[in-house]
Structure formats: structure tokens, C-alpha cells
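The structure that follows is given in the form of C-alpha cells.
Here's a slice of the assembly, chains where they normally sit.
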Amino acid sequence: MNAPFPSAAVPENAAVHDLEEDLGALVREDHVHRRVYTDPAIFRLEMTRLFGRAWIYVGHESQASAPGAWFTAEVGTQSVIIVRDEEGRLHGLYNRCTHRGPRLCSQPSGQGPRLSCPYHGWSFSHAGELLSTPLPAGYAESLRRGQYDLARVAQLQSYRGFLFVNLSRDAPDLLTYLGHMRTTIDDLVDRAPEGVVEASPVVLKHSYRANWKLTFENLNDTIHAGFAHHASILASGKVREAYGEENLSPSLRMMLANGKNLRFFQESEMVTEPFGHSYIGGHIGAKYSAPSMSSYVAQLEALHGPEKAEAVLRVDRHLMLLYPSSTWHGRYQTVRIVRPVAVDRTEVWGYVFKLKGAPPEVFRNAVEYCNGSTSGFSPVIADDLELYERIQQGNAFGEADWIPMARGLHERFRDDPAETRHPATSEAFIRNQMQAWKSFMTDPA
Amino acid sequence: MSTLDAVRDFLALEARLLDSGRYRAWADLYTEDCLYWVPIDPAQTDPYAAPSHVLDDKQLILARAERLEVPRHLSPEPAARTIHAVSNVVFEDLGDLAADYRVGSTLVCVEYRRRDYGEADQRTFAAQVSHGLRLEGASFRIAFKRVDLVNADAPFNAIAAPF
């Protein structure tokens, strides 16, 4: 399959039989049909039934802190604007002028007294109301109050400064949707000595020619690291020989951490949650150098008191996957947005957060993690992106329709509906995602 | 031979080592205290103020070189082949850089990886490059290299071979 360019492939058999009753049959308990990754008609339906109904992480309040400040974000393939009005309230607006339909804001962020369309100068308030149209008389009655206001997202809610959008009214509320996973957001915010977290305006992005779900099926997979990143484990091993364990730079340590033997991961925990979320116990210990560590502990103790400060620093959680929009690392203050562009094209945008007032080494360590975990130049990411594209090529054609996701089917540490615990070597997190996918996609409402 | 000519030859040497896949020899051009930086924001001056595509010390440069010399079957990724065309080499103001010369150059790099995506298997990169060079005998070593890609704020697919 060498679609020279990731153009949308022809719908497999959209014509042959109705997609609708197919969908349910595509996900079994421990197998999923390859069409969920390769059929453009299914991708199109995901944009309305999954991304149009789930809570999608869009950004942090610090990205539009001043009055009149705004930034753009994507809810699936729908571009939206998050803007703060003069009273400091945040609004979520569809990034589309209600006149002829062009994107209103084409820069990543900006600031101004109002939002105006460069085509014919219609201007809108920060709440999206149509403020002015050149020659309003020309529209006479057709400019009825509100008919041409910018469309507003159905729901925009914040959890501790992190902003989420839901394009539909009848969705569970945010806190229910986040469930136990909110504790990873707490894990990030509670590390801020002044309780203040700021998103870095510089965003690190990678892209690959394969389906967006492949990122979600990789980032809680602890088996792959030793194999997929074998070359960088070998290479960093040679550097360790030359420089000695204790002199290794943080990024080297991260590459070596991929080489941990599987028993370590068998004993680590994987937590799966309703709506497709999951996280695994941490495995990359981040120690700061002594001076930074002691001043930082003191700061947290001043804020939380020693008990809570100790509890905050004891949380050792690797990546939390907030299905279907984002991946979160509290300890390295890094959040990545997974942006579905086409059935066979995905972008991942990495944001690193500064904990205001913390020792410089804290942010520096987060930056190094963000670089190593999100840059297309990082040897680890390069390996994974190659593999996603080989999966897209392997599943594009052929008679092998059913893809297994059976590892750890019956392995449980704890089994209760709100929060199931598995060995971190399980594929339970993929089964969990696919069950959430199925329930969203087969609910035609 | 003017210093500028010597510098030009040295940059041509670095390009040649990369283009002939001699990554270990390329890594040896860098000083122990070197910094190899591919920023996202061209206005950024502090390498730790924000995330970057690449922020390598000598250890990471060596790890990259070793990884690319690992036999192919052990890495999911085909070896990349590159052509580095370096032009417009000029001396720049040294500023506070711990080097003998700061040299600006323009890079057009064409990279090919055999990935079965037709014409898309070849990619073109372009950048404004800045080298901090230290004299070492008749030649130089690289203490600092900054590569400002023309599309630095764009998303990048997997890139293995260094610029």
C-alpha cells in the first residue's frame, strides 16, 4: 500500500452495505476489525459520534490569560476558539465566520477587543455575538438577533485550569467523565509551589501517516519498549559504558529506562476507567539534584504541609491516557493533544507546563522529558512512528481482518467497575478504549 | 587559504561525514561540552526555556550516532540517506559564545528513507545554521550548533539522521 500521500482511501464497502449495523460487529471482547483503523467513512463518523460527544482537552487557561486573549484548538477535525472576555470569562466558539464560512482565526493565538473576519469585516464579541456588519441595512431583516452569532461549543468546563470542551449538550458532566483520572491532573497542579501552572507558548509537534488510535494503543504498552526501542537501548548502553552510570544526562536515563525487564512491569499497575481512560504506575524516576530537591520540598511543605507534600511527591505515575484526546504526565508536567487529521494522518502536540516559583531544574527536567517523549527527532519517538505507519500499511489490505488485543484478558489485581487494576503488561487498556469507542459509535442519538 | 575558506571546508567535511553515514566520525567533531540545538521558536535564546526538536549534549549525540550504526534489522527504521547542501557561509558576531568563531550558513538537506510511500519517501529540509567553532590545530571542533528549520513550528514525522 503506497498511497503516495495519506489521501483518504476509498471507503471500503460503504457502498456495499450499510455502515450503521456494521459498527457494533467491529469490536469483540479481545479482537477488533482492521476497518476501524483504515475506513475513511468510519473516521468521518468518529468525528461526530466520538469527538462530537466526548470531553476533549483543548488547552490551559494560561494560554488565554489576559482579557481579549484567545487561542485556537481542535475538537477532532472541528477548529474552535477559546477566548477570554473583558470580565475574564472564557468562551468556546466554533472557528468559523457565520457569513461565508472561512476560519476566523488562523494564527495559533492572539489578543484583541473583538474577533473580526478578514473577508468582509464582520466582527464578533468575545462571547461570539455579531457586533458589526458593514452596511447592516443591506441585510435588513435577515440579520435577526443572534442568527449570525458565532456557534458556541455546547459545554466548556475547566478542571483546575485545564479546559475541556464537549460539542454536545447531552454528555455526562466533566467530573464524571474524568473520574479517578482527575488525580493525575491533581498530581501535576499539586506540584506547583504557588499552585500556579503556566503552559509554555512553544508547542512541540510530531505527525505520522496512520490512525490516531495507534498512539493511544502504544503509550500504556509496557511490553513494546524493550523491543521497539532496542537500538536506542543498545546505543545508550554504549554511552553508559563510556561515561559511567552516575554521569548520565537525564535523556540518556530515559532511553535506558526502556530496557527495564518485563518483570518490573508485571509488578507495576495499570488502571483502566470507564470512557476508555487508563494509566500505568511510573517507571522513570525523576530525581532533582540535592540543592533543588531540598528547596523544592520546603516550598511544597510550606504550601501543603509536610504530610500532603510527602504524599504529592510519592505519586509515581507514568502516562495517563484521557480518551480520546490527550496524554498526561504529572511528574514531568507534560500534556500531549492527539489530533486526528485524516483516517491515516495524525498530529501530536506537546505542551510543557512551568510550576511557578519552583527551582529552575524542575522546569528544565520537564522540558527534557517533553523533548525526549514528543519530538519526531527523538530516537524513541522515531521508532514508534515507524511502527504506527507499518501497522497502517499492514492493515490496509488483505484477508486478516481481526486484530487481537488479548494479552492479560483474565489478569486482574482488582476488579471493580469504577476502577479496574491490571498488571501493566496487559492489553486491558486497549480493550477498555475499544469498549468506549463502541459505546460512543453505536449510539446513533 | 583564508579562515573563511578553512571554515567552508570544515562545514563541507561535516556534511560529507553525515552524507556518507559516518555518524561516529561526525560525533567526534563535537567537543565534550558541546550543545546541539534544533529549536522550535527562532526567537528563543535560552535552550531550556521551552521544548525543542533536539537539545543534545555530547552523550546524546554519541547515542544518536551509535543508534544509526546499529545493524538495520535491530531497528524498525530503514537507514536514512541525506544530501547536505551548505551555502552562504559567513562569519557572525561571536557574542558570549565560548568559541573562537561563530559562523552562519544556509542548509538545504534532502533526506530519503525507503518507506514505500512513493515520492513522499524523499523530504526536503531547509535551515539557517549557526556553528560555534573552536580552533584545533589546522582544523576545528564544534562547541555549539544551532539549526533553525524554516518550518520549525510544524509537526515533524520521524527523523533519525541529524542535520
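By written order: A and B. Residues from 1 in each chain.
What we mean here is this: contacts are C-beta pairs under 8 Å (C-beta built on N, C-alpha and C of every residue); 3 or more make two chains touch, one makes a residue touch a chain.
Here the structure is a predicted model, which is why all the values come from computation and not from measurement.
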Problem - Stoichiometry of the full complex in this file, given that only one copy per chain type appears - result: A x3, B x3
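Methods note: only the chains that are shown with their structure count from here on.
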Problem - subunit A-subunit B separation of Cα centroids, rounded to whole Å - result: 31
Problem - Of all residues in subunit B, those that touch subunit A in their complex - result: 38, 40-41, 44, 48-57, 59-60, 62-67, 70, 74-77, 115-120, 153-160
Practice task
Sort out for me which residues of subunit A touch subunit B in the complex.
Solution key: 1-5, 200-209, 228, 230-232, 234-236, 238-239, 242-243, 248-249, 251-252, 255, 347-350, 352, 360, 363-364, 367-368, 370-371, 374-377, 379, 381-383, 385-387, 389-390, 393
